[in-house]
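First comes the structure, then the notes that go with it.
Complex shown without one protein chain; remaining protein chains in place.
Labels for the chains are A, B and C, by order of writing; each one numbers its residues from 1.
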Amino acid sequence: MTLELNISVLWPVLAPALAAVVVLVLDVLWPRGGAVHLWLAAVGLVGGAAATWPAIAQGAGDATGAFCLPSGSCLYAASSLTGGLQLLALGSALVVLVLTWPAWSRAGRGSATSAPTVVLVALFLAATAGVTAVPAARDLGTLLVSLELATLPVVALVALERRAARYRGAVAGAVALLTTSLVSFALLALGAALWVAATGTALLSPEAAAEAAAVPERSALLLLAAVLVLAGLGFKISAVPFHAWTPLTYATAPLPVTTYLAGTSKVAALGGMIVLVQALAGTSGFALVAVAVIAALTMTLGNAMALRQVDLVHLLAWSAVAQAGWLMLPLASLSSRAVHAAGGYLAVYVVATVLAFVVVLTVARRPDGGVLLSDHRGLARHQPLTAAALGLALLTLAGLPPAIIGLVAKVVVLRPVAADGTWWLLIVATLNIALGIAVYVRWLAALIERTAGEEVLVPAPAAEAAAQTQPRGDRGATAAPSHAAYQMPVRHRVLIGALAALLLLGSIAPVGIF
Amino acid sequence: MSPALPLLLAAILAGVGTYGVLARRHAVLMLIGVELMLGAAGLILVTVGQFDIGQVGGDPLASGAVLTLFVITIAAAEIVVALAVVMAMFRTRGDVDLTGEAQTVEAEVPDETSPKMGEVLG
Amino acid sequence: MTRAVDFPWPDWELPTLPLPGVPDIPIPDLPGTPAQAAVLLAGAAGILGLALSKRSSRTAAWIAIGSAGLVLLASLWQMYSLHEAGDPRISTTIGPLAFGELVVPLELSASRLSALVAAVVGLVALIVQVFARWYLWFDPRYRQFSATVSVFTAAMLLVVLSNDVLLTLIGWEVMGWCSFLLIGHLSAKDSANRAATKALLVTRLADVGFVLGLVALAAGAGTTAIDGIIGHWVTIGSDITVAPGQGAALTLAMVGVVLGVLGKSAQLPFQDWLPDAMEGPTPASALIHAATMVAAGTVVLAQLLPLLQAAAPARVLLAVLVSITIVLAALLAFAQPDIKRLLAWSTVSQVGLMLAALTVVPVGTGPDAAIMHLVSHAWFKALLFLAVGWMGVLTGGTVVRYVVSATKRYRTLRRPVGIGLLSLAGVPPLVGFVSKELVLAQAEHGVQHGAGTAGTIVLAAVGASVPLTAAYCMRAWLILDRGPRRRAVHQPGAQQGHEIIDDFFAEPEVVEEAIGIEEAESAISSSARSAVAVLGFLSVVGGLLAFTPQLELDLVINLQLLAAALLLMILAALAVWVASRGVGSRDAAARLPVSVSLATERGLGFDRLYRAVVAAPVLRLAHWVQWLDREVLDAYVRAAVPAAKLLGGALEQTHPRRPAPGLVLVLGGVVVLAVIGVVVS
Partner (left out) sequence: MNLVEDLALPVLVLAPLVGAVWLLVADRVGESPRPGASRTLAVLAALLAAAAAGVVVWRRPEIELTWIESLGVQLDLGVDGLSAPFVLLTGLMAVVATLVPYHEPLSDARLAEPGGHEKTEPMALGEVVPAPRSLATYYACLLVVVGGSLLTFLTRDAVVFFVAFELVLVPMWVLVARHGDATTRADRDGAAMRFLLFTATGSMLMLVGILALWGATGTTDLVRWAELAGSSLDHGTQVIVAVILLIGLGIKVPVWPLHTWLPWVHATAPTAGSVLLAAVLLKMGAYGMIRLVAAPLPEGLAEVAPVLAGLAVTGILWAGLACLVEQDLKRLIAWASIGHLGFVVLAIATGTETGLQAAIFGNMAHGLISALLFVLVGSLKHQWGGADLGTARAALREVSPRLGFALVLGMAAAMGLPGLAGFWGEWGAIYASWAPGAGRTEGWFRFFALLAALGAVLAAAYAVRVLREVWAGDRRSPAIRDVRGTELGVLVVLGVGIVALGVYPVALLDLTAPAVEGIIATLGVGP
């Protein structure tokens, strides 16, 4: 009984994991490390990201395995899609790291050591390692371990809010996340057990599943396993009805962690979903129908709820729910094209959502800023470029040009569904695009709205005269002086710029995403 | 021994666990419910491994047993995190009642009833 | 009725006059045909008149009158060249159009009759243009008027010369729109606007039938060329036979065409727009109601005559409605308190005569009698309208009490009005007599050659129209020619010292309001006067046309019938004269009960009928539509907002804010999934 390790394939997972270990070890050796840990984390993430290249460069359909059994099946397999997802996870994690950099480097202050920073960094790296492992998992053991690795540290990250005012809420959010994740994990474990009972193997192989489905008593068992496994994974992707934790936790966690939950974590969720649905697809229509129903429910509920939110984090939370529906949509029709579509959509979604979060965070950190919709009123005037970037992100999420990439992403995920001829799902999805547009355009309308400072009470007939006499520069200067004083941190500018550039590039030539 | 008995036990465990999750407001009791469900999962895995249910030949990987170990390990890790969070919860709220209002942060944010809806969709 | 007398009267064949030979002018090889030139010139004059005459009425007049003269020349040349070279002569326009399966050649065709009608149209248009130059001397919108008249003429020529139903339709509709503009020329007057609107809408409603009829004809034939259409639908031999299995379709199509014709020609039940249209300036009335728009129906039906003959029900429908109109309109004309409205109703009646003549044409004969009446009507009615318009200028209005003894006061009016009324009444040997006798003879001929019931009805109506026409003409004449009582005779221009408008190409000082009517009192220009004189001359001697080869009338005049008609005419005139005695204004109609004269003035309440039957229901429907659109169709859209709100609210209420209910949801979700699983498997 030998297991072929093939470590080189594992680097994307190993790099953050190793970084976590190194950070912990370093802390023991050098308790006052300060920002070094953050740098180490960054190196880990970048290294991992670099290591995804060989996998991405593979041709379609190829996969490099690790932990391969003599039978040829591997417990870990990296296809180009896997590589892409891992890159996405590591990249978004890097963004989160940059966002949270000052907060975490301050975390150590006041205590004699840099231990608080180390804890945060280690948890963060561990979670990232878990996230990168999920899409490559090909057996239940790997899946269970990596999923929990991706989830549990995040619970801690949520709870480790250091600002006193928000601590209480953060803990509550962590509890919500924790309880849901625990129950889901329990369901997942039960599902895994039944899976093994039904198929006789822990490998997530479609052949075994198909074999089990052929025998009536085992097929019932398999069905039950599928139900439980789907329920377990649904939590992670915030699919309805496993979504209840999402707004709670998003709103209470520190914003960078929320970004992590909305961005990086989704990679794990979708990765797991892909792995499972692929394995289950051969058995019966059940998985596909279930995914379709869940996707439809999720996007509808998410959009309907997002439509009412005035707190932008809540709005983004519900938008994340709605987008989860979109992510699952192509999985309702099983083909490699569908899986790739979901991956491509995930990439677009993650970039856009992270960008939106970055902007929300920037605005929230402004002296008089906040996370309410009203705080974004007139943003297009005060911070035109930031607002433009945010607008791009929102349009991407809504799927409207000029953010063409968002639209293409929607086209791509709808395509497999259309190819299957699942008309009802297509119609629901279509209506949800409109609903989604209403959600995001509401925000967008606030961005380009005039604020009170800008509007001048002019007696009606004088309006035109005023138009001609009053030079523009004056008005620009008088508008909102408090905003002018605020200087956006360079790292925010860079992040916004880079992410917006990604979306723009993708809009012009969406090469290699789908 | 027939596999029915351990499986029956597993079913009972899962049922009790579910009941615990649903009915108990106390966080620790809820945790126990989850643990019971995990126990059920483990029991099923072990039983499957032992009785060769649903297998054509022997499983060279001993999936059942191995997975049981995995589940136990993860459960342990979970409990660590969970108890830590429950402790934090107890510290901030003075109780560990899961049915209590969670969103205390909401109070900070003025809950603007959304008048904009009408305007926006007009 | 006249046939009751039963002793042998000799019938009288129409002789052919020994006309002097037409001089033999060599026909040069011109780049275009006269038909093209006529239509193009008139149309271009309309556009150029507006585009080139920068606020200058003089330029506008030059363009309008010059082009009208050229059009007349072209159409006369056309008559000549056809006479020499034989007809028909086909010429192209913009076509053929690439209209898919449908062949649209868009050709013009000039034949003997159409060339004649074109020449008459050209002549009347020229005269109207000349007259209008005087009549609208002070009108600041003379340019628009003359340009519209030019376009109108072009449209009529298009209809007359068309060999393509699409061209016919184009001319037809453009005429309708131009008539809207002309009638509503004095757009500051609400009554003028109302009349214009009514004219347009009534004719346009009737045009639904016309459009669909033509479309159906074209669709059957796959082409819009008229000869192609006729060739497809019927086979003309000794008798006309409809292509097998298409009788019903042809009948329906022709019924549609007939409906459109009834609308445009102001026949029952669409007749009521025409009297109101007298709100337009007199030259416009002369143009619209003499030679062009109302006669267009006759022209079109003459072009489609074989189809009308083949579609018996359509023909009967036309005959019945037209016959009723002839009598009714003549009766109404008698009771009108306004001379111009009297003329309007007489127009309705006379146009009915033309159409009636068409319904009784036996197979193998041409529509020449109808065309003759068209021509004659064009002349004497234009004469009457212009003369009455002139009179209106002098007397300040055309209502009976203004115009009493007008011809005594303004003696220059006496001759044109007299000639016109005599001709209208059909007194020999004026043109009206000739044409009306021909129509009568045609009807009688038709009855003898199998026109059936329709023929009998038509004959009766035409016969009845003879004394009735005489009656209202007599009435008008008695009023106009009453001896003066108190007022001294006006000497035109002498004591008022108004500017004499004589050089019609001079530039007037355009004043703000259209006060030309008062200002121009008695100051008619010599050109306008001579234009009227030309019409008068033609109204007298025009009857000779019937004896030229321009018309091929193989009719036999029943002298018995002729004598009876003349007798009736005299009797009617006498009766009117008797009735008028003792009335101050010598108005025979004053003997009528007030209720009757009021009813006739209102056209028997047809206006209210239109409003009650068409306008009011349509408007009510429109309000319903508006309501439905706002409250039902759009309600769904608006309801989406509260619905989204409610849904969101409901979800928000049920959305768990605590961890525990979230767990319930999770486990509930498992159940849901399981249910799906069971259902699917």
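Everything below uses one rule, namely that a contact is a pair of C-beta atoms (placed from the backbone, for glycine too) under 8 Å apart; a residue touches a chain by one contact, two chains touch by 3 or more.
Quantities reported herein were computed from a predicted structural model and do not represent experimental measurements.
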Of A:Val25, A:Ala165, A:Val215 or A:Ile427, the one touching the omitted chain in the full complex: A:Ile427
Selected from C:Ala42, C:Leu113 or C:Leu200 as touching the chain missing from the view: C:Leu200
Selected residue (touches chain absent from view) among A:Ala55, A:Val359, A:Ile404 or A:Leu503: A:Ile404
Sole residue of C:Trp77, C:Phe180 or C:Phe606 that reaches the chain not shown, by the stated touch rule: C:Phe180
Touch list for subunit C against the chain that is not drawn: 47, 94-95, 97-102, 166, 169-171, 173-174, 177, 180-181, 184, 187-190, 193, 196-197, 200-201, 204-205, 207-208, 211-212, 215-216, 218-219, 618-619, 621-623, 625-626, 629, 633-634, 637
Touch residues of subunit A, complete complex, unshown partner: 340, 384-385, 388, 395, 400-402, 404, 407-408, 410-412, 414-415, 417-419, 421, 423, 426-427, 430-431, 433-434, 437-438, 441, 445, 448, 450, 454-461, 463-464, 466-467, 470, 472-473, 475-476, 509-512, 514
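Keep this in mind: only the chains that are shown with their structure count from here on.
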Whole-Å gap between the CA centroids of subunit A and subunit C: 77
Whole-Å gap between the CA centroids of subunit B and subunit C: 91
For subunit C, residues contacting two or more additional chains: 644-645, 657-661, 663, 667
Interface hub residues of subunit A, defined as touching at least two other chains: 175-176, 179, 183, 187, 248, 307-308, 438
Touching residues (chain side subunit C, partner subunit A) in the complex: 644-645, 647-649, 651-652, 655-663, 665-670, 672-674, 676-678, 680-681
Interface residues, subunit A side, partner subunit B - complex: 1, 69, 140-141, 144-145, 148, 152, 155-156, 159, 165-169, 171-176, 178-179, 182-183, 185-187, 189-190, 192-194, 196-203, 212, 218, 221, 248, 251-252, 307-311, 371-374, 438, 441-442, 445-446
Touching residues on subunit C, where the partner in the complex is subunit B: 640-641, 644-645, 657-661, 663-664, 667
